[in-house]
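Missing here is one protein chain; the remaining ones are kept as they sit in the complex.
Moving on to chain A:
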Amino acid sequence: MNQDDLIKEIGHIRSMMEKSSKFISISGLSGILIGLYALLGAALAYIKIDGIQSGLDYQERTIDKSTVTFLILLALAVLAASLLTGIWMAGRKARRIKQSIWNVTSRSLLFALAVPLVTGGIVCIIWVIKGYYMLVASTLLVFYGLALTAGSVYTFKEVRWLGLLEIMLGLLALLLPGYGLWLWAAGFGLLHMIYGFIVYKKYE
């Protein structure tokens, strides 16, 4: 065997180890879109809560029942749009790189994501029932960050950094509940867009 054969041989090994254990069909562009949806959602929430005229400073807010319902529906709409976009674009990318979208790695990734996400979702429902609305934004950020950190084992390593940053923003939001919406917009909007851009540049 000559040098080129050997290097090719090691290339086969590397690509199989990587392909079999990491789901790499996540689309960077979908990250950017999801970030946009989150920013749009945050803007709508901001207008609904504070009106267009209010300032950007720290605020203690009191919100009524109908506003809470509006915010929950808004959050669910953003979530649904994000999931659909993410899955659809992952499917497209999977076809392009000839990886199937439902395989060992995507199942492992989903399971790793689901445990912290479902837990966080339930915690948020409990907060809403108990009326601790100001804890929702920070709880979502923290658990979403934990989910990403757990799932990062099965996909791009950039996801781990995204997760850690989300956790930090979430903890910050816990300290400064009045800035919850801003930190939420930064975490789900800005960070997703930056992450999506990096993945797009690097892998697509």
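In this section, a contact is a pair of C-beta atoms (placed from the backbone, for glycine too) under 8 Å apart; a residue touches a chain by one contact, two chains touch by 3 or more; residues count from 1.
Rule of thumb we're sticking to: contacts and distances are computed from a predicted model.
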**Fill in**
UniProt lists the protein of the undisplayed chain, choosing from "Cytochrome bc1 complex Rieske iron-sulfur subunit", "Phenylacetate-CoA oxygenase subunit PaaC", "Phosphonate ABC transporter, permease protein PhnE" or "Winged helix DNA-binding protein", as "Winged helix DNA-binding protein"
**Complete:** Answer key for A:Lys19, A:Arg92 or A:Arg160 versus the chain not shown reads A:Lys19
**Item:** Given A:Val104, A:Val118 or A:Leu176, the one touching the chain that is not displayed
**Value:** A:Val104
**Residues belonging to chain A that touch the chain removed from view** = 1-3, 6-7, 9-10, 12-14, 16-21, 100, 103-104
